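Note that one protein chain is taken out, while the other chains of the complex remain in position.
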Amino acid sequence: MKPTREILADILEEVRPLIGQGKVADYIPALAKVPNTKLGIAVFTNQGEVIKAGDADEGFSIQSISKALGLTLAMSLYKPEEIWARVGKEPSGQAFNSMIQLEMEQGIPRNPFINAGAIVVADLLHSRLSAPRHRLLEFVRQLSGEDHIVYDKVVAASEMMHSDRNAAIAYLMRSFGNFENDVIPVLANYFHACALKMNCVDLAKTFSYLANKGVSVQTGKQIITPMQTKQLNALLATCGLYDGAGEFAYRVGMPGKSGVGGGIIAIVPGEMSIAVWSPELDASGNSLAGTKALELLSERIGRSIF
Amino acid sequence: MKPTREILADILEEVRPLIGQGKVADYIPALAKVPNTKLGIAVFTNQGEVIKAGDADEGFSIQSISKALGLTLAMSLYKPEEIWARVGKEPSGQAFNSMIQLEMEQGIPRNPFINAGAIVVADLLHSRLSAPRHRLLEFVRQLSGEDHIVYDKVVAASEMMHSDRNAAIAYLMRSFGNFENDVIPVLANYFHACALKMNCVDLAKTFSYLANKGVSVQTGKQIITPMQTKQLNALLATCGLYDGAGEFAYRVGMPGKSGVGGGIIAIVPGEMSIAVWSPELDASGNSLAGTKALELLSERIGRSIF
Amino acid sequence: MKPTREILADILEEVRPLIGQGKVADYIPALAKVPNTKLGIAVFTNQGEVIKAGDADEGFSIQSISKALGLTLAMSLYKPEEIWARVGKEPSGQAFNSMIQLEMEQGIPRNPFINAGAIVVADLLHSRLSAPRHRLLEFVRQLSGEDHIVYDKVVAASEMMHSDRNAAIAYLMRSFGNFENDVIPVLANYFHACALKMNCVDLAKTFSYLANKGVSVQTGKQIITPMQTKQLNALLATCGLYDGAGEFAYRVGMPGKSGVGGGIIAIVPGEMSIAVWSPELDASGNSLAGTKALELLSERIGRSIF
Partner (left out) sequence: MKPTREILADILEEVRPLIGQGKVADYIPALAKVPNTKLGIAVFTNQGEVIKAGDADEGFSIQSISKALGLTLAMSLYKPEEIWARVGKEPSGQAFNSMIQLEMEQGIPRNPFINAGAIVVADLLHSRLSAPRHRLLEFVRQLSGEDHIVYDKVVAASEMMHSDRNAAIAYLMRSFGNFENDVIPVLANYFHACALKMNCVDLAKTFSYLANKGVSVQTGKQIITPMQTKQLNALLATCGLYDGAGEFAYRVGMPGKSGVGGGIIAIVPGEMSIAVWSPELDASGNSLAGTKALELLSERIGRSIF
């Protein structure tokens, strides 16, 4: 069955009672004050159709969803072996910002979607791009076709004020020789990427290349190769949902990436990209109602990768 | 493209040079003496066609591939919440037999495909079946349609002689209240399951239900529900290859389960089940040439879940 | 200043208000039912004088204090290198029954006073003595001069019923090749040692050799050499109080060994051996009032090793 506006609206109503059972991220004030009642979903089909419901046009902080964008850029700039010598491809089995595993594995992060891994990717971008922060914004604007997308400066500044743990992660990797640049400017770029403000429609459009063998449905451009697209989807499926990747695969069955802003993107290869938003998080740090909405969508339209 | 006998034979020749670069499992003599040159592959399509090449008809010890069978049986006997209260659904991020994580997580194994998880599943089967060892053999014979399948008694006895670590795992879980029966008989059943002797064709036929929404292509019987099939494939995709699940997803892109006997089964949902065998293992304990063969097959026939 | 009956009695009154702030060990019923109000202390000087106060003549389960006895016996039977190849000499920095460290360090326990280490010592005794359980009892009776000392069979049986974690520890060490005998009989001896029922006077007399260069004050016999006595006191000082050894050294400043039955023995080398008993434990598993009593005694008589 095809997703329709009605199906999406029904699903939102069905998951709305979950609001109140999760917890809005509160480690920075800018996130803590987002109303917990926001709820939106957007689907972007490989035919270029947008289907949406709820607060799908309201921008929010994409947070860790940006890790998939950073990796996409890095995959377009580096040879695979240059990337995978510095970051692994395996699920972490630990909280997303754990330093224990990072020390045990000698400064090589387990995968590019835990903080350590995304910071290595930011370091890679910093080494090869003259203005990585500008380039990422340009990249997202092109992919989504939306020039309104900006960095939320308040969020970025607030992240920087609470950067001690990420600084510890970066310095630890540097002590193992797995960090090339100065820590502070790389973290500043990393936090800006997290502070991208986008809505569900922007996100669904932006990630259309993952559903379309690497070709952006929005622009028609080949962003990464079909092989790289398969690889990136595989990484998202095994590592994209922090320490809840197995549960997400079990319930939703789509490659995906979540952020503590309450957004999740998910991919049905060959068919569509999806974005949901609900700010309250479950114990693994993934949107509670957002995950449920994707689970219901998978059931209603009979789509998953399994 | 459809898999053909020629494609399979070509792939085997292409991966054969990898033999000599891995390491045959040698923790028990019965495995150590298997010739490292064995190499076979079999595909069983949802239309009931068998395509095969190499040593596809020669039996070997399926070892941890049996964990997927044990879980299937348990899913048919227990309610989901009864199973998932005792074992998790997340990748482990640790070696397959680590006790560190098991202690940190209070005796709840991370997933049903690490040793601890499979031992819990064996404990579940022991609690509900009057003759679990007999039942499992019967189950495999029905699924494959092959009455020749037996437990390799030498392998089972040899495993039992080297059972100290698994006994430690079982006793640790019991100390946390997550083990119901006596340790020794449960381990004996677990080791027998590992000691099932099957060939690639047997295995491909046996797991056809995972490619066919829970219905065995061989027997036409519904083994588990379509929803359970999706769930089991999701678990295999995120946790089925020990600490190499991410790499396997990245390169092969199919739900799968490996064993230290050198076998791997892999699933293309809706289309086919596949089994490969090559005894030499990589650093993660997965068949080296077998993984490469599946990677090449995925490329040649243009199939993966991503 | 010399310890006197009055000093000891005053100290007991001073620490008595702590009763109610700790927690009696309750993992086995036989320990849980000991009245929390019991409080006793005994000093045995190198001149053979007994000074005591409170419930110093009432027997209790010595539990892990027996680890020091087992090690003393092993030191008299084995060459140092035979012992220290199988168990370390370093503080553990972990809970007394943690398996994490044991796995990380390849089955070699950190020291002989954590459970794993004491179980290795029990395995050593089992390999060399024809009747280790009988020999240990005989040894304690000689050292204390008290034939009334017995194994508390109820406690020993109850420990055996709750032995899963210790069985897990033993099997893990066996999987690393650091265990020579069958697990169950060694554990049975280990639990019997823990179940020795002794009072404060018995204990102070028994350990007099540690205050007297290896010569039992009670019997006049050389139990271990002066060098071994120094070594054993060093191990007690750094590892004898579980994960509270540093705090105990800081506050009390004497080599010591505690048990979850609420007993602690402490040594002033060259002068006296001391035993206290109060069943309630602190967060590290050491007697709360007992530790405080030793701290006060150290202050009053101006004695410590520092």
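Letters A, B and C mark the chains as written, and numbering starts fresh at 1 in each.
Operating definition for what follows: a contact is a pair of C-beta atoms (placed from the backbone, for glycine too) under 8 Å apart; a residue touches a chain by one contact, two chains touch by 3 or more.
The structure presented is a predicted model; accordingly, all values stated were derived computationally and were not measured.
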item	value
Displayed chains contacting the withheld chain	A, C
Sole residue of C:40, C:255 or C:279 that reaches the chain not shown, by the stated touch rule	C:255
Contact with the hidden chain (one of C:17, C:145 or C:246)	C:246
Residue touching the undisplayed chain, where the options are C:45, C:178, C:208 or C:233	C:233
Contacts of subunit C with the absent chain, listed as residue ranges	88-94, 101, 110-111, 229-231, 233-235, 237-239, 243-247, 249-251, 253, 255, 269, 304-306
Touch list for subunit A against the chain that is not drawn	98-100, 103-104, 164-165, 167-172, 174-175
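Following the convention adopted for this analysis, only the chains that are shown with their structure count from here on.
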item	value
Any chain that touches subunit C and subunit A	B
Label of the chain whose CA centroid is most distant from the centroid of subunit C	A
Whole-Å separation of chain centres (CA-atom averages), subunit A against subunit C	55
Between subunit C and subunit B, distance of the C-alpha-averaged centres to the nearest whole Å	48
Rounded Å distance, subunit A centre to subunit B centre (Cα mean)	32
In subunit B, residues with contacts to at least two other chains	none
